[in-house]
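Note that one protein chain is taken out, while the other chains of the complex remain in position.
On to subunit A.
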Amino acid sequence: MTISTGGRRVAAGAVALAVGLAGAGCTVASRQEPGQATAAVADALAEAGSAAETTRLTVELLDQGRVTGPVADTALLDQLRVLDDAESALTTLVPPDAASSGHRAAGLTAVGDVSDVVVSAREWVAARSGGDLDDAVAVPADADELLAELGAVTAAVDAALAEAGGR
């Protein structure tokens, strides 16, 4: 079967358009519109909120003996990766105005606080799984202490998210 010249042109145009669109999707704007920047902050905070909630659920389940140490540790490690991505999204953002700069600063603090608590939670999981962490001061004494810390950082994330116009 042969393809007509017109057909080839249409096909070439379609390929060029697809490549252009894909390229546009891959580019990173060095400077964004205020709305875009705020949405990016909100997305990162939503990820951080999800990570905090996953950590809360994991800690509760481990405390109730409904989940094993390796599963809990893996779940928390996965959340640290999510938080790393969220932090990276915020640190690489160039805020176009003072308001989005403020949103980003609040977001970075909130994400960092969640990361600290997830790190503590991993230590708590390691201690519960037989790790020699009795003398480590950073390890929370029990699940309640961890859950209280998580509650505080989740509230901070929610506040920053509301500020940024997120859910």
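Assume a residue touches a chain if its C-beta (ideal position, glycine included) is under 8 Å from a C-beta of that chain, and two chains touch if they have at least 3 such contacts; residues count from 1.
As a convention for this text, contacts and distances are computed from a predicted model.
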Omitted chain, identified by the protein name its UniProt record gives, among "aminomethyltransferase", "Xanthine dehydrogenase family protein subunit M", "Divalent metal cation transporter" or "RNA polymerase subunit sigma-70": "Divalent metal cation transporter"
Interface residues of subunit A (partner: the chain not displayed): 18, 21-22, 24-25, 43, 46-47, 49-50, 53-54, 56-58, 61, 65-71, 73-75, 78, 81-82, 167
